[in-house]
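Only a single protein chain was left out; the remaining protein chains are all shown in position.
For clarity, chains are labelled A, B and C in written order, and residue numbers in each chain start from 1.
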Amino acid sequence: MTTFLLQWLNPPWLAYALAALVHCGLLLALVVGSVAVCNWAERKIAGRVQDRLGPARVGGRFGWLQSPADGLKLLCKEDLIPADADSLLFRFAPYISLGASFAAFVAIPLSNDWVAQRLDAAAFFVLAVAGLEVFGVILGGYASGSKWSLFGAMREAAQVVSYEVPLGLCVLVPVMVAGTMNLVKIGNMQEGWFTNWLIFHDPFTFITFWVYLTCAVASVNRAPFDLAEAESELVAGFLTEYSGFRWSAFFMAEYGSMLAVSFLAAILFFGGWNGPVPIARWFGLMQENGPLAGYLGNLLGLANMLAKGSLGIVVMMWIRWTLPRLRIDQVLTTCLKYCIPLAAATFVGAMAWTFVARGGLNAGNDDATTRPGVATGGVQGEVAMTKSQ
Amino acid sequence: MNPINWHSCFFLLAAAVACAAALGVVASKNVVRMAVFLLHALGAVAGLFFLAGADFVGAMQLMIYVGGTLVLIAFGVMLTARRPFLSMDTKLAQWIAGTLVGGCLLAVLLRSALSVDDWAGPVSAAPRAQAEDLATAAPLGMGMLGVRVDRLDEPEAARREGMSGYLLPFEIISVHLLVVLIGAAYLARSTRPGEARLRENVEDKINAG
Amino acid sequence: MSLFTQPIGLTHYLVVGAILFAAGVVCMVTKRNAIGVLMGIELVLNGANLNFVAFANPALRADPGRAVAWMDGHMIALFVIVLAAAEAAVALAIVLSFYHNHASVDVDEADELKG
Partner (left out) sequence: MVMERISAELVECDVHTDELLINMGPQHPSTHGVLRLVLRTDGELILDVIPHIGYLHRSAEKLGESLAARQWLPYTDRLDYLASMNMNLGWSLVVEKLLGLEVTPRAACVRVMVAELNRIASHLVAAGCYGLDLGSFTPYMYAFREREKILDLFEAACGARLTYSYIVPGGVTADLPNGWLDRCAAFLDQFDPTIDDLHAVLTSNDIFIRRTAGVGVLDMKTAIDYGCTGPVLRGSGVDWDLRRDGEPWYARMYEGYAFDVIAPVHGHYRNEAAYPAAPRAAVVGDCWHRFFVRMIEVVQSMAIIRQAMDRYRGTDASMGQPIKATQKLPRGEAYLETEAPKGQMGFMVIGNDTKTPHRVRARSSCFCNLSVAPELCRGGLVADVPAVIGSLDLVLGEIDR
């Protein structure tokens, strides 16, 4: 894209800027588009769970225009700022959440070659950036000048800070099994049949996934962990005083981070852009068979990722519309008494498994490039790579 | 005209945000806004870490510093955010003294930073522009386990010197962290004087009335 | 304009680090709110960290051909980050307990040794 633009545009920095803008736009369109779809899907799923239709009239049979109509309504709403609010922070807070939630997509590969920035510590980066979303919530809740909002903010702070720990541990397990934090490498290791997926690698990764699911739901503030906006207790928690576009910014941030944790789960546990069956390899849709084949392979990978991501989101919606909400002390107990010990135990267990089942540090060295279960081989590979430079 | 160096551009952007936010922390009176400025300063510093090729440290900065420490501070701010403490004025004399100390320090630091000509530009012929080439996580982890994989290309003598790694500091810091966390929990847990008495009073009243 | 076209050197990082450090010191000296002082400390630590990380970058130091960063700088930066977290936890615990005892977070009032 950049090279193409460089041929036509002068000065060159314009070409760079334009190319960057286009790529940003594409990424943003993916996220915002999926937010719109999620919004519609949430209503439909809620409807099905509750034995009703959900949106059925706006825009035809499936109510597909519901989300745009809703967005339009939100944009047209009166923009209220309470008199008691710290208006600067109040205006600013939603964009912190939104920015943090979208920034996570910078390091998430959507396919083998389609990733905005290949970071060596990508898994870590995604976790770290997604964790920043809490700041918007805390600030928004505080700046609203309402006691309910303050309650929501305090709960969010307590909850997110505690759930970062088990979430980090859960991410660490597949990272350790794979031997790298590079999400592209982790994804590529799981190529082939679905038995190569890390969730099926050993019993510990299998357990880890369920702990990850719990912690991910908690860290994106979805029911039954939606304490910060518990509508039956705190009116709407940190969102109480928000309306119109700012409210929808928080809303988009929530869906954005749902998508981010789902994508992360897909890459870490479910093979990422590799389907359950190695179709791409059968049809030779690889980069080495020419750019078109590579493009098609990447497209297939994107479809895989989107399917897995949507599955994660659907599961979260299903959970939300089924379960009652936990109490704040129970949320924290779940984290401290169950999630953290369980995650730590699976971490130790996966480490032991890698050593016992794979025969220790040097066993994975031979097939360090393609197979999963190259825990230490990965590190050795890194070392070899850095040495060769 | 030389082509624009994008690395420099992003550096300048992050540096400007970091410095402006740091000055904002100093200048603002409201403690909540200070926290917001600090958030931006720390975030921008994380960006500078990425640009300096320390992507693992940058991610750690975002995760632990911004996501953990700063949330903790925001928590503290909200717990103590009563009107009189929200924004506290500093006396002019204190301002003058503070600025004087800070200014002198800045002068010394800038003097020493600018004094070495070699530091003005990159010395290495191969600047590491591509972030994907960076691999700091694994060497860091190995370093903490006592294996200095970053020194493998050095001569034998220098290598042996550095091969002990960071296992001991790592262990010390782990134990230290544990102690600190327990201590913090203990400190924050202590009951507030007066409160127990207050509760007793109320219960008596309820029982009596 | 040359700033945008010249590659970045060590000095640039050191200057930013110095500014952060000095701002932190001023913050520590002038703020009366205990949490404000804490924020100043964080700034100081960040300024120092920036220097460590910058010095660890082989491209910025006179060591042509070296591809691997010095892990010492990164390692110290990591330790500082982790210790800052611990320090913040303890400092906040102290501030909160002071607040509960004295109903104030003004450091000027914390001038007695008695609890």
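One rule holds in what follows: a contact is a pair of C-beta atoms (placed from the backbone, for glycine too) under 8 Å apart; a residue touches a chain by one contact, two chains touch by 3 or more.
Nothing here was measured: the structure is a model prediction, and the numbers come from that model.
Participant: With the full complex in mind, choose from A:H23, A:K73 or A:K147 the residue touching the hidden chain.
Facilitator: The missing chain is touched by A:K147.
Participant: From the list A:D120, A:E133, A:D226 or A:E254, which touches the chain that is not on show?
Facilitator: Residue touching the absent chain, from the options given: A:D226.
Participant: Considering the complete complex, identify which of A:A15, A:A153, A:V261 or A:L326 is in touch with the unshown chain.
Facilitator: Looking across A:A15, A:A153, A:V261 or A:L326, the contact with the absent chain belongs to A:L326.
Participant: Please identify which residue in A:L18, A:V32 or A:V49 touches the non-displayed chain.
Facilitator: Of the listed residues, the one touching the omitted chain is A:V49.
Participant: Considering the whole complex rather than only what is displayed, give the residues of subunit A touching the chain that is not shown.
Facilitator: Counting only subunit A, the missing chain is touched by 46, 49-52, 147-148, 151, 154-155, 223-224, 226, 230-235, 321-330.
Methods note: only the chains that are shown with their structure count from here on.
Participant: If you average the Cα atoms of subunit B and of subunit C to get two centres, how far apart are those centres in Å?
Facilitator: The computed centroid separation for subunit B versus subunit C comes out at 5 Å.
Participant: Enumerate the residues of subunit C that touch no fewer than two other chains.
Facilitator: Where subunit C meets two or more other chains at a single residue, that happens at 67-68.
Participant: For subunit B, write out the residues touching at least two other chains, lowest number first.
Facilitator: In subunit B, 3-4, 56, 60, 68, 70, 72, 75, 77, 134, 136, 139, 149-150, 152-153 touch at least two other chains.
Participant: Taking the complex as given, what residues does subunit B use to touch subunit A?
Facilitator: Against subunit A, subunit B makes touches at 3-4, 6, 30, 32-33, 36, 39, 43, 55-56, 58-60, 62-63, 66-68, 70-72, 74-75, 77-78, 81, 131-139, 141-142, 149-150, 152-153.
Participant: Within their complex, state which residues of subunit A touch subunit B.
Facilitator: Against subunit B, the touching part of subunit A is residues 12-13, 16, 86, 88-89, 92, 96, 117-121, 124-125, 127-129, 131-132, 134-135, 138-139, 142-143, 150, 153-154, 157-158, 160-161, 164, 168, 179-182, 378-379, 382-383, 385-387, 389.
Participant: Given the complex with subunit C, which residues does subunit B contribute to the contact?
Facilitator: Its residues touching subunit C are 1-5, 7-9, 11-12, 15, 18-19, 22-23, 25-26, 31, 34-35, 38, 41-42, 45, 48-49, 51-54, 56-57, 60-61, 64-65, 68-70, 72-73, 75-77, 79-80, 85, 88-90, 94-95, 97-99, 101-103, 105-106, 109-110, 112-114, 116, 118-128, 134, 136, 139-140, 143-144, 148-150, 152-153, 166, 169, 173, 176-177, 180-181, 183-185, 187-188, 190, 192-193.
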